[in-house]
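Of the protein chains in this complex, one is absent; all others appear in place.
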Amino acid sequence: MKRLFQKIPRLLLVVLGLAVFGLLRAPVEDDLRERLVAANLLLPPPAQGAFDQMSQSALMGTLGGLRSLVATYLTLNAFEHFSTKSWDALRANYLIITNLEPRDESHWVSVIWHLGINATANMEIDTRLPAFERERRFKEYAFQAIDFAERGIGQLPESVAIRLQVAEVYREKLKDDCATARVYGEIVGLPGAPGYARRFYGYFMARCPGREQEAYDYLTALYREGEPQRLPTLIKEIKNLEGKLAIPSPRRIPDGDPDRRPQKASKNPANTLPGGIVVP
Amino acid sequence: MSEPAVEVKNLTKVFSLGLKKEYVVAVDNLSFEVRAGEVYGLIGPNGSGKSTTMKVVLGLMAASKGSAKVFGLDSGDIRARNEIGFLPENPYFYKHLSGAETLRFYGKLCGMKGAALKDRIGELLKLVDLEGAANRRLSGYSKGMLQRIGLAQSLIQNPRLVILDEPTAGVDPVGSRQIRDLIMRLREEGYTVFLCSHLLEQVQEVCDRVGIIFKGRMRREGTLDELIEIENQTSMTIENATPELIAEIHELVRSKEGARIVEEGHSRTSLEHLFIQIAERSREEKS
Partner (left out) sequence: MSDTPNAPGESAPRPTPRGAGKAVPIFSFGRVTTIAASTVTQLVRMKTFYFLLAFALVVVAVGNFNIPATPAKELSMIKKVAFGTMDIFAWLFAIVATALLIPKDVEDRTLYTILSKPVRRIEYLLGKLGGVLSVIAISLVAMYAICALMIFSRESLYLSAEYDSMKASAQYTEGEIQEQLSLIRQQGLRAELGIAVLASFFKASVVAAVTIFLSTFASSSLFTIIVSILLFLIGHAHHMASSFWLDESGNSVFVQMLVKVIKILIPNYQLFSFSEGIVQGEAVVSALVWQMGGLTAGYLVVFLLLSLLVFVDKEF
């Protein structure tokens, strides 16, 4: 046995050993990998496009298993771009960041906020550019934000935060009530949805042409849930819809229009200060 | 008769040189024995195959042909290394360790521990006169100190055989004398010493038997007397001889057929002896 061992070239034995070990561990590693990815402990590989945009050092870091570190560095770098209003560079950073850490919700929320709210606000007030160019870029940044939101929701289907942020973009910047309503509608059914999401769904549905009846049915159902939902805005919206849909009086809600309600008597009369001090 | 400490039989070691299929025969059919309890010197010029032979005996290399045994055990057998203490030519030890830590490290490698190891370390540091430097890192040791700590580590596990590769190379005459005296003391205590050297004068003083190796082959082997005695010549050293006495001796030699005076003159001490005398005198004057 010893003579055989000495005769066979050592290199051959080593390669054979490596190969046998490789063949034995391959199925074990493939199975482990699937289970680690399923448990979200291992990140899926970055999309092809991400590599094209990375600098060499970021690439080395990524290949070296330091995706989180590279993503963190790029996040800090993105903040620098935010400070200098370099929106295109910021977007390029976040393309890589969201590829490196697709399951980190905060990256998606941040980029939607930066592009959809900050960049668009900048375009509203930056007078260095001609009006046409500002308007063009305004829309570009808003739609880039929406694109990020769609990709983010693809990675994190149950994310409330991403949807809330993109709803703000639709609501405040694009003034798209139908899209806003659609997004709030998605939020309503998700775990961790804020309480006001149901009301907001109704409100924006009410402003979406063609959905008034649906909105009225939805909001009145909320109204019937009781006092916690009977906020002035809800009552106001129902009143508006009652007028638009010509709802007969017996079916209308008993509350008056909050804008026309008599003011509640203040506990203290107008000439009385707190503590019962009467001003002559 | 006890088995030999080292038994080398028909040892051949061939080194191949890269992919060119050239090779070098470092040791060629070498055979010799080191008897238990003796001091044996393997001498030869640089590149003669001494170090290669030593490495085969230590198990650091395998023979291409032939065999090497240590107290009957094959030199590749790990049990053989338990019998051996080795001092390499330029003893490099871990520079980050102190003298005592070095001895402790090698002692533990030999399976020693506890009080036995501690006592042995103290004993050896005293033997090699390094007690004062025990806690200093080896990076601060001189060449002679490194040689002495090397000798100490070679004795840590009380081996039967001590192999010394060029033990006095690069060491000053005083240190060299101390090492030679130590070798004599080892012999007196029953150690077998196998040393390699190219410093012939120094080997001459300590070895019982010597093997002369050249280009990988043993050329001559035997006791010093057998090797260097000029049989048909006799030396005498006479103190306080008068000119008349010298003339008489000349006359006597002339009267005998075949005999003649080959050389005549005043005896000379060696430069080494002079150096040592001066150093010792200076030390006495200081104290």
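The first chain written gets the first letter, and so on, giving A and B; residue counts start at 1 in each chain.
Definition applied: contacts are C-beta pairs under 8 Å (C-beta built on N, C-alpha and C of every residue); 3 or more make two chains touch, one makes a residue touch a chain.
Since this is a predicted model, take the numbers as computed values, not measurements.
Remark: the absent chain touches shown chains A, B in the intact complex. The omitted chain makes contact with just one of the residues B:50, B:81 or B:120: B:81.
Interface note: of B:147, B:168 or B:192, the residue touching the hidden chain in the full complex is B:192.
When you scan B:60, B:169 or B:199 for touch with the missing chain, the hit is B:60.
Chain B residues in contact with the hidden partner, per the touch definition given at the top, are 2, 5, 36-38, 55, 58-62, 71, 78-79, 81-84, 86, 88, 90-94, 96-97, 101, 105-106, 108-111, 113, 150, 153, 157-160, 163, 177-178, 181, 184, 187-192, 204-205, 208, 223-225, 229, 273, 276-277.
For chain A, the residues touching the chain absent from view are 6, 10, 13-15, 17-19, 21-23, 25-26, 28-29, 32-33, 35-36, 39-43, 45, 48, 60, 63-69, 71-72, 75-76, 79, 101, 103-104, 106.
Throughout what follows, only the chains that are shown with their structure count from here on.
If each chain is reduced to the centroid of its CA atoms, chain A and chain B end up 83 Å from each other.
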